[in-house]
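To start, I am sharing the structure in question, which I have written as structure tokens.
The complex is shown incomplete by one protein chain, all other protein chains being positioned as in the whole.
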Amino acid sequence: MHAIGVDIGGTKIAAGVVSADGELLASTRRPTDPTDAASVDAGVVDACRELMGSYEVGAIGLAAPGFIGTDRATVRFTPNLPWRDHPLRDNVARELGEGLRIVVENDANAAGWAEFRFGAARDADDMLLLTIGTGLGGAVVVDGHLVRGAWGVAAEVGHMRVVPGGHYCGCGHEGCWEQYASGSALVREAQAHMVTFPERSERLLELAGGRPKKLKGQHVTQAAQEGDPLAVELLATLGRWIGEGSASVAALLDPALIVVGGGVAEAGDLLLGPVRQGFTEQLSARGHRPEARIVAAEMGNDAGMVGAAELARH
Amino acid sequence: MHAIGVDIGGTKIAAGVVSADGELLASTRRPTDPTDAASVDAGVVDACRELMGSYEVGAIGLAAPGFIGTDRATVRFTPNLPWRDHPLRDNVARELGEGLRIVVENDANAAGWAEFRFGAARDADDMLLLTIGTGLGGAVVVDGHLVRGAWGVAAEVGHMRVVPGGHYCGCGHEGCWEQYASGSALVREAQAHMVTFPERSERLLELAGGRPKKLKGQHVTQAAQEGDPLAVELLATLGRWIGEGSASVAALLDPALIVVGGGVAEAGDLLLGPVRQGFTEQLSARGHRPEARIVAAEMGNDAGMVGAAELARH
Amino acid sequence: MHAIGVDIGGTKIAAGVVSADGELLASTRRPTDPTDAASVDAGVVDACRELMGSYEVGAIGLAAPGFIGTDRATVRFTPNLPWRDHPLRDNVARELGEGLRIVVENDANAAGWAEFRFGAARDADDMLLLTIGTGLGGAVVVDGHLVRGAWGVAAEVGHMRVVPGGHYCGCGHEGCWEQYASGSALVREAQAHMVTFPERSERLLELAGGRPKKLKGQHVTQAAQEGDPLAVELLATLGRWIGEGSASVAALLDPALIVVGGGVAEAGDLLLGPVRQGFTEQLSARGHRPEARIVAAEMGNDAGMVGAAELARH
Partner (left out) sequence: MHAIGVDIGGTKIAAGVVSADGELLASTRRPTDPTDAASVDAGVVDACRELMGSYEVGAIGLAAPGFIGTDRATVRFTPNLPWRDHPLRDNVARELGEGLRIVVENDANAAGWAEFRFGAARDADDMLLLTIGTGLGGAVVVDGHLVRGAWGVAAEVGHMRVVPGGHYCGCGHEGCWEQYASGSALVREAQAHMVTFPERSERLLELAGGRPKKLKGQHVTQAAQEGDPLAVELLATLGRWIGEGSASVAALLDPALIVVGGGVAEAGDLLLGPVRQGFTEQLSARGHRPEARIVAAEMGNDAGMVGAAELARH
């Protein structure tokens, strides 16, 4: 049976037909107007209709950012769209017909499930996915089950506290992991060095057109790949924070595998090497237990669609 | 069907017959010689035989400290007994007959399962148990399943890092949660105050016979219950660390319920009040999600036996 | 002999005639144009000329923000004015006549010297002044001598690091003391609570006209003085950071007196109580040494003028 997966973002909707073995057979897109809740629903419906014109589909998975109700039907809260306790499943089902199985899932969970079923963790039973983007998102699989939590808001890994009294976070707290282990943290740290240590920052300044404020995460990755010492060091610092925090998660959950995704993960071993070192050095009971493998994500940008479809199928 | 639960400690073995609804019908004990691995096996067998003389038993659960293999048969490593990759199940099965279902479980997991099935969390699907003793132990239940981890070493909550560069831990790392959220931490903090602020420590000094080194956790609880301001403050500090760390776990797992057990939990709301406050203040996305309830454990010292029996039954 | 003290700020110049016993006999002001270095010099000269028309003056002290050269003549760097290695003393001397003794001093040092000679520390030989404003400034007196440092940049107390990996500071580093012990820190912390705990923030929200972003430090002080529990707690948190950091300074310098100034100090014992408690709890070797007294500053806004004049006189 084919299923449709829909990945709903702040600026666009991506929808695709996914086969039972995780292959993306066709896809389409719609822009979203983040100020108009109804238009987002309509865009989802429209994209699904287009795909259902060419493929027979038995289920639809809707991956949305934010907090999803345990009914897997309602978006309780999402920061980038005007949805509050929004009955997304019912709105879509009303248009597409009640015969379809439709579920709503958190987008990071959907992406994580794609990695777990078809990607880097396809041979594992227990997985921690970390997605290093603007923030730090993730997904947790325990003994083959996706962990959604009692109220559907599990795997907010980025808001585990790693430094008491640490950096302010947009969430209102201090010292959240994502303030140290995200693309934003990388850029902020790089910019601070560009101001304080201009003599070490020549390549980064060049890539940013001479203006620290214009620096992007990709510039750091590029410079590191060219061998720029400061960029290598900045990625290593980021990697250590990812790895050290993962050791705390491993104390709690003992996963077999830690999958690192997101744009910065393209830096490869320049990032993953320090992740592994930070993890190993902070892992409790090291030597008396196996160590989780740490690998790069494999599913790329389609992960949300593929995972949402797969979650809807079962 | 009745089952036997055995709780194996460094100084004694406690074994009991447990009914299907968690009632402890009979129990017995054996001393353990922590230097003699074979004698511990023999003690387990002997205690079970005694109980099997009076009750018909279909399963045996063996709760042991340390790391248990994913085969639920082998003790991989335990700090207080001379067991390394020790085939505990087979040793016991050889003596008691192969017809019995026998499983080995981590002792904190067994105690947690008792709370989950019959105790404070009997109505919940998702639970974090924290046991505040010499160290900080615990158990995690996600969606009705006990989390054992990929290699059986999950729920080592006490070794999540809460302060980078923080207190040294016996495990070789720095800043482990149990260095801030345990009975040992409470006593150490109290002793430091007794030296530095003798004028605020009169009651504690009295209870400790005038010698800070003789202070015990119960003294702090007793003084707090009498209203001693310093003792109240020390329990509050301990409680805040428990609550703040729990907020990080909640960001990851979103449990419905957090159960606090161990000797210090007898302080009741003098401890649980600050736990709740610390949790609430550090909980991410507060206001956009329900908050986990935080309650005292109910099963007491029998939890290990009851939980082990129940885990063996299924 | 009378002397003139000039306090040069980003928006105005304040100049006054000060007697040998620290009395301000007359004063005048000029606006400053922070984009025009020459106009600031001219304003200083003009203000001094006005005062010299009515008083016989033997010395002029110029208090400027930023880093002052050890020649006490040059402003090396100042963040709010376009001065870089600016020969302030010579520019002023050229206009007012070479017979006068003219010195340039850091403005926080000048204010500190006023407290030391005529204010809260007039009976002490060793003092730490902390000025709690937008940032955290200060001055240090050791054995009767103002500490200017090898290059004139001592007493940048706000940039001592108190939390490794802590809040970002405008200076490019992390965890600077002023990120925890300043009016800005107070407001930021209050705003975070207004968002996360609206039910505890009613009075603060009211004072801020319903908008957290409009909250000012005075609102917190006012609410605390009315007894609002959250405001009291916020001042206490601020106070503890001031006191705990002061204990580190005391380990290094062992001052007799710590003087706390700046707008927030108007909260009186609502602030100073927690400062004293934080200091006492963190003071090393407590019980084997006397403890520094902690008092409010007394000299108010004239401190810069009075101190600059006094420094020029000797």
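Chains: A, B and C, in written order; residue numbering restarts at 1 for each.
We take it that contacts are C-beta pairs under 8 Å (C-beta built on N, C-alpha and C of every residue); 3 or more make two chains touch, one makes a residue touch a chain.
In this text the structure is predicted, and so the values were computed from the model without any measurement.
Participant: Who touches the missing chain here, A:Pro31, A:Gly99, A:Gly210 or A:Gly287?
Facilitator: Among A:Pro31, A:Gly99, A:Gly210 or A:Gly287, only A:Gly287 touches the chain that is not shown.
Participant: Who touches the missing chain here, B:Gly10, B:Pro82, B:Gly144 or B:Gly172?
Facilitator: Residue touching the absent chain, from the options given: B:Gly172.
Participant: One chain is left out of this view; which of A:Gly66, A:Pro164, A:Gly278 or A:Gly304 touches it in the full complex?
Facilitator: A:Pro164
Participant: Name, in rising order, the residues on chain B that touch the hidden chain in the full complex.
Facilitator: Residues of chain B in touch with the missing chain: 163-168, 172-175, 180, 188, 192, 195-196.
Participant: Can you name the residues of chain A that touch the chain not displayed here?
Facilitator: Residues of chain A in contact with the hidden chain: 164-165, 196-198, 281, 286-287.
Participant: In the full complex, which residues of chain C touch the absent chain?
Facilitator: Residues in contact with the chain left out: 67, 76-77, 124-126, 140, 142-143, 145, 147-164, 171, 173, 176, 244, 247-249, 251-257, 282, 284-285, 288-290, 292.
FYI, only the chains that are shown with their structure count from here on.
Participant: So which chain is the furthest away from chain A, centre to centre on CA atoms?
Facilitator: Chain C.
Participant: Copies chain A, chain C: same or different interface, half of numbers shared as the threshold?
Facilitator: Answer same: the two copies use largely identical residue numbers here.
Participant: From the C-alpha centre of chain A to that of chain B, how far is it in Å?
Facilitator: 34
Participant: Just curious, how far off is chain C from chain B if you go by their C-alpha centres, in Å?
Facilitator: 52
Participant: Counting only residues that touch at least two other chains, what does the list for chain B look like?
Facilitator: 164
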